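The complex appears here without one of its protein chains, the remainder shown in place.
Chains here go by letter, A and B, matching the order in which they are written, and residues are numbered from 1 within each.
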Amino acid sequence: MSLQPQEEEVVFRIKRYSPEKGSYWQEYKLKVDRYTQVVEALRRIKSEQDPTLAYRAACHMAVCGSCGMKINGEPRLACKTNILEMVKKYGSNVITIEPMDYFKPVKDLVVDLDDFYQRMYKVEPRLHTHKEVLEGKAEHRLKPEDQRELWKFGQCIWCGLCVSACPVVPIDSEFLGPAPHAKGYRFLADPRDTITEERLKILLDSAWRCTYCYMCYEVCPREIEPVTAIKKTRAYTKLAKEKTPVTMTGEKHIESIHNSLIEVGKLDEAKVYLGTYGLLGSIRDFIYLFQSGKVKYALVKERPVENISEIRKILTGESK
Amino acid sequence: MDKVSYDAVVVGAGLAGLMAAHEIASAGYRVAVLSKVFPTRSHSAAAEGGVAAYIPGNSDPNDSPEYMAYDTIKGGDFLVDQDAAELFSYKSGEIIDLLERWGVLFNRQPDGRIAIRYFGGQTYPRTRFVGDKTGMAMLHTVFEKTSGLGNVDFYFEWFAWELVRDESRVRGVVAFDMRNMTPVFFKAKAVVMAAGGMGMLYKHTTNSYIGTGDGYAMALRAGVSLKDPEFVQFHPTALYPSDNLISEAVRGEGAVLRNAKGERFMARYAPKKLDLAPRDIVSRAIVTEIKEGRGFPGGYVGLDLTHLGEEYIKERLPLAVEAAKNFAGVDATKEMIPVRPAQHYYMGGIDVDITGKNPDLIGLFAAGEVACVSLHGANRLGSNSLLETVVFGRETGKAVVEFLKGYTEPSSDIDKEAEKAVDSAYDVTKSESGIHFGEIHEKLRDVMWDYVGIFRDENGLKTALSEVIKLREEAKKVYVSDKSKVYNTEFYNVLELKNMLDLALVIASAALNRKESRGAHYRLDYPERDDQNWLKHTIAYLRGNSVEITYKPVKITKWKPEARVY
Partner (left out) sequence: MSYAYYPGCSAHGLSRDVDIATRKVFETLGLKLVEVTDWNCCGGGFYDEKDEAGHIALNLRNLSNVERMGLEKMITPCSVCLHSHRLAAYKYRENKDLKRKVEERTKGTSISYSGKADAEHIVWVLVRDVGVQKIKEKVKKPLTGLKVAAYYGCQMLRPEEVMGFEPAFNPHSLEDLIAATGATPISFPAAKSCCGFPLIGSNPKGSMKMAFNVLKSAKDNGADILVNPCSLCHLQLDSMQPKIKAEFNIDWTLPVLYIAQLLGLAFGFSADELGISNIAKQVLAQKGVI
């Protein structure tokens, strides 16, 4: 803490938009100190320089989820971004601010989040307990470890950053998106919930469409790990009564991996391929591999794990 | 202008508004919920500490609703209406139980029951919590539950501007669709005002940017009174410059305050209790240090944890460390956290009784921070505001249901009144030049902070009053430079400014009027509490550009006023 005011001038290069003007860039200069967040800078710009700048912000403490945007290309909350730290990280006093990806821009940094809200509503985001519990006639307690697990995924602030940054959302309309899965899982895994079957109908196929790129984990400002919720949702596959082709392929794939691990402790790629796609599907892919000259490697037998009983024990509890 | 009709319109989609809406809709009535933000952005989400409750079978064995009521009454420096405190305490267990069944993920004891902990001012521990995100957890669950009801329509990012009334009844609300500036007249039999607080009137506030006092101003302009408007709560330690709250628990664990000279200045203001002195004393101390030039440039002091050791800090104060890192870029294990006092809560509000009903306007109800029951009297206890929203949100909802049952449709045509409201808003868009809202807003915030803040005196309050009147005049020159109709935030910022200027006048007048110190209202010229002359509620009306003040007695049931010592 210093007795001298230590302010630096920063240039905010903001991507603005209006239906009348289209997209355009506008720059604002502001002196800030080391403690200042981006959202405070935006407020000062609006109050002192340009009242027309449109953006969403409310709580300035990363709990309302309003201020999601891209700052120097990173999907972040403006309130959880320290300006001079960003200047240092990128080695430039120009901070570029743009609206979140994927959602349609409405005005400047404000985007249309209806798409996001629809996804969240789709997963039936409310607890359906037994009637007697709801009416207070019976009690259904929750264990502390269950509370911790559910609360991890229940903290979602609906900021939309993960959906905006997810690479699968734009290419696959059947995929709900990371946040809806985190929300959906919070209820799926709640021991007090009574509509598991309906939830699986909504969540399961979509859960098998995630590509595990960990972008949602990276951008989530509340450390929720939506990708982990998706993985845990896949674990419910055996409970589902109806399974789509994507679900069944996924199920066969993970079973093949499991079998390979139990058998040799490593992935026998040929066996996993056959187990997932069957003979015809595998043959097709092997033709492509032949074209790229990689089939010769498939013929080399890899040494299995010696202490295979140890592998079997940790995976199944039994050494055989 | 388009019109839609509902049985009830709720303004504000925070905890109080949603609870009321849920109650009314569950009884079969059609409800519209208006909010200028998506419901989960409401300020209820910011409440961290927890929610107080007495749950029979799951409370400290020495605790009781009586103790809870007493703690609340004493905390409010005996300006609390004791019937409100009793209802609040007796209903607390029931409502927390209900929220738990709806799925709020309260922290648990090993046997699966909801966990309990202490909070400031409680005789026995009774605070329930969900990590440090109790408000957010409750808000999301109540929103999820309420949005599942078929007869609740959500109008979010709609700016409610004016109540529409006839001689005796409220008839509805005029609101703008923020996406395209289209006005709609929401006709209603009952209106529940639940629009939250007013922190943006002050230079430093822990409140969201949306806390612009819209609800209070709408009520005032509709001829409705505010109760105890002079009582504004301040918190001694808010992070600089975001003004995010840094809990008192930090000082409770051994952190100390230092000025720019490195001195532990609390020794001068509270030689015995030092950094653990009551909130108002600490707030005044910090403000004095800054005023007298011993603060850091920018206006803050340091909260020093560095002597506590890295291990201890990481174990006992992880949230303060996280907040300092995330919102100020400070490593609290190595350097001081920059803090200063900030406005935090508003005890004053729309005058209602324990059913949420306002006596001036038939059909108008209010709940949550925007209402003054009065539950908190002159000073609010921690973890009481969350409980207030859900208890009184629900009670108000019940009262609205009763009201709707006996409702008879009035015959008069009210559309002209609604049109007037739209015109008054569109006025600001007509100029091509003038001053920007920010100029007036910044001046207003300075005036309120300097003169109607943590400590007040006659000269300061008179200055505040004259400055506010000047600003109200100057505000006539404010214009909207953004000529687009699409998501025109500047337009709503100007309307918010008008609301703030209406409320500021009432607060300054009431503060000047109350010649005593009680709870959060501290007068340097009248430093003692004066029950003889001032054990009463202020009732204030906005009449054009002046404020009319009357009084109402405090409801005393069991507890006689006593000295407030801790």
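Going forward, contacts are C-beta pairs under 8 Å (C-beta built on N, C-alpha and C of every residue); 3 or more make two chains touch, one makes a residue touch a chain.
Everything quoted here is computed from the prediction, not taken from an experiment.
Enquirer: Considering the entire complex, write down the shown chains that touch the omitted one.
Expert: By the stated touch criterion, the chain not on view contacts A.
Enquirer: Write down which of A:Glu27, A:Glu135 or A:Glu218 is the residue touching the left-out chain.
Expert: A:Glu218
Enquirer: Tell me, which residues in subunit A touch the chain that this view leaves out?
Expert: 72-74, 89-90, 145, 148-149, 167-168, 171-172, 208-215, 217-218, 231-232, 234-235, 246-247, 249-250, 253-254, 257-258, 260-261, 265-269, 276, 285, 288-289, 291-294, 297-298, 300, 302, 305-307, 310-311, 313-315, 317
Just so it is clear, only the chains that are shown with their structure count from here on.
Enquirer: How big is the gap, in whole Å, between where the Cα atoms of subunit A centre and where those of subunit B centre?
Expert: 34
Enquirer: So in the complex, the part of subunit B that touches subunit A is made up of which residues?
Expert: Result: residues 37-38, 40-43, 45-46, 97-98, 101-103, 105-113, 130-131, 133, 135-137, 140-141, 144-145, 147-148, 179, 208-210, 240-245, 260, 296-298, 302, 323, 326-330, 335-336, 338, 436-438, 441-442, 480-482, 484, 486-490, 493 of subunit B touch subunit A.
Enquirer: Can you name the residues of subunit A that touch subunit B in the complex?
Expert: Touching subunit B: residues 1-5, 18-20, 33-37, 39-40, 43, 46-48, 51-66, 79-80, 82, 84-85, 106-107, 110, 113, 117, 121, 125-127, 129, 133-134, 136, 141-144, 147, 150-151, 154-155, 157-158, 187, 190, 192 of subunit A.
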